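Each chain you see keeps its place in the complex, though not every chain is here.
Note that the chains are named A and B in the order they appear, and that numbering of residues resets to 1 at the start of each chain.
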Amino acid sequence: MIQLSFTIALKYEIAQQPADFVFNILAARTPCQTVISENLSFEPAIPDGVHTDAVCGNFFTRVRAAPGTLQVRYEATVDIDHHREPPGMIEEVPIANIPPDVLGFIYPSRYCQSDRLLRLAAREFGHLRPGYWRVQAIRDWVMARTAFTPGSSNTTTSALDTIVEQVGVCRDFTHLMIALCRALNIPARFVTGIDYGAAVELGLPDFHAYVEVYLGNRWYSFDPTGITAPMGLVRIGTGRDAADVAFATMFGAVRSFPPVISITALDDPANGYFLPTHSQNALSSSAVGGY
Amino acid sequence: MIQLSFTIALKYEIAQQPADFVFNILAARTPCQTVISENLSFEPAIPDGVHTDAVCGNFFTRVRAAPGTLQVRYEATVDIDHHREPPGMIEEVPIANIPPDVLGFIYPSRYCQSDRLLRLAAREFGHLRPGYWRVQAIRDWVMARTAFTPGSSNTTTSALDTIVEQVGVCRDFTHLMIALCRALNIPARFVTGIDYGAAVELGLPDFHAYVEVYLGNRWYSFDPTGITAPMGLVRIGTGRDAADVAFATMFGAVRSFPPVISITALDDPANGYFLPTHSQNALSSSAVGGY
């Protein structure tokens, strides 16, 4: 079991008019990821409303903030008991058997224009045996062809840009891997989280984006950037792509400051808590057939 | 009240391997649109499974067909009793009050890259009084700037192409109007249907695409092509854009034939059934706050 404790601190300056925010920063609840404790607070204090989306289970927090400074602080401790499976046993799911709520994740979306990648995906991966290893091959292909370069992309960059320019950040790697999976009719989705253990030289802890692919009978995690061990990821939001699960969406004249994030892992083998490591197994934080 | 009876006939040739299909051709059920009778049949007969999506209420029919010819026939009669409202009374909904399931329709999607149109939408429509008439102004702007030209676009054409090239078919008009609404934080979605009464010179009856915008407390219909009276539209599928609600999605080596569609309207004033006309009122086929 993994136990991760983390803090997310966000800060905004709101100009003359009140501004609306939709946050998606609460840790996901799944049969594999249990929230032991959490606290979300606003400074100044303001009422907030949380709603959960029906398809992915995201917790969206909506607030309306007055002009001035808004600080958001979220602290949580989660236990993660991944479903682990030997990769060689995990099959792709025939179209006819994909659960209805999962089917939408084979369609193209804002940043994952899979409809334009059908030939490329077929040429590169069509000859591989369907299953987990084929998806891993897609992940390796993206990682090998894309340079991780902070500042090289922006909020309009899509999978097509990344396949052409071969550079990006985690969000871009994720969009490209998703688009290639969907081009092969493999359901894939975008996940935001925070990660324990990324290389220090990549900068301060930050939100991370990675991929979940529906295989066998659940969603499995992949990190096409290769900068994290999936075992050390706390899952927050899931959606079709970055358009669905921004950690903060702002409406109004708002100035944002960089998020400040910290995370620690419990190292207590006597009680069954181990530090995240790279695993030979496929890892899932989802329920069977669900989110 | 409107009563429309229609038939949709689809035909496919499936090559050597069985192929999967997902159809989205069943008439929507809403408090305003009642299905009096319907029949969906396959020739040869094959088992089908219908599932309904949680967000939009679409009926997706999934089948697996053997090599050879597949013919699909759907016949239905629907009563449509639109919610009608004087346009001047209908307000836009503040972000804070948009229902959770509706909020996703302000985000960009595959064919509606509203994130890139923020300045353009603000310049063209930002000075207008929020409300139904502002949305109508968007609809008129799209209609005035876009030439309806069959064959001028393809399945990869998006709102950005249409704003640049100013030409398209119903799907393109719809994507552009949706993108402009979302750029102003007005929820908008893509609807497929079939229409009664489109001009004969535009060709044989076909599927139509149009827009629904969330205003006041429900979804209102707009046709940015101007070729139909919204009162004569039978609603079938709704989604973020065309990626969500293709009338047929095929998996495998399949050759498609053009759909054959016919539709008639009941003209029986004595019993309260009138032919569709252009209305001064805003029209909705949705429930309050729902789909």
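Basically, a contact is a pair of C-beta atoms (placed from the backbone, for glycine too) under 8 Å apart; a residue touches a chain by one contact, two chains touch by 3 or more.
The shown structure was predicted, so the numbers you read here are calculated from the model rather than taken from an experiment.
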Taking the 2 displayed chains as part of a homomeric complex, how many copies does that complex include in this file?
4
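Throughout what follows, only the chains that are shown with their structure count from here on.
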Would you mind pulling out the distance in Å between where the CA atoms of chain A average out and where those of chain B do?
31
Chain A residues touching chain B - in the complex, by the definition given at the top:
20, 22, 51-55, 60, 62, 64, 94-96, 100-101, 103-104, 107-110, 113, 115-116, 155-156, 185, 243-244, 251
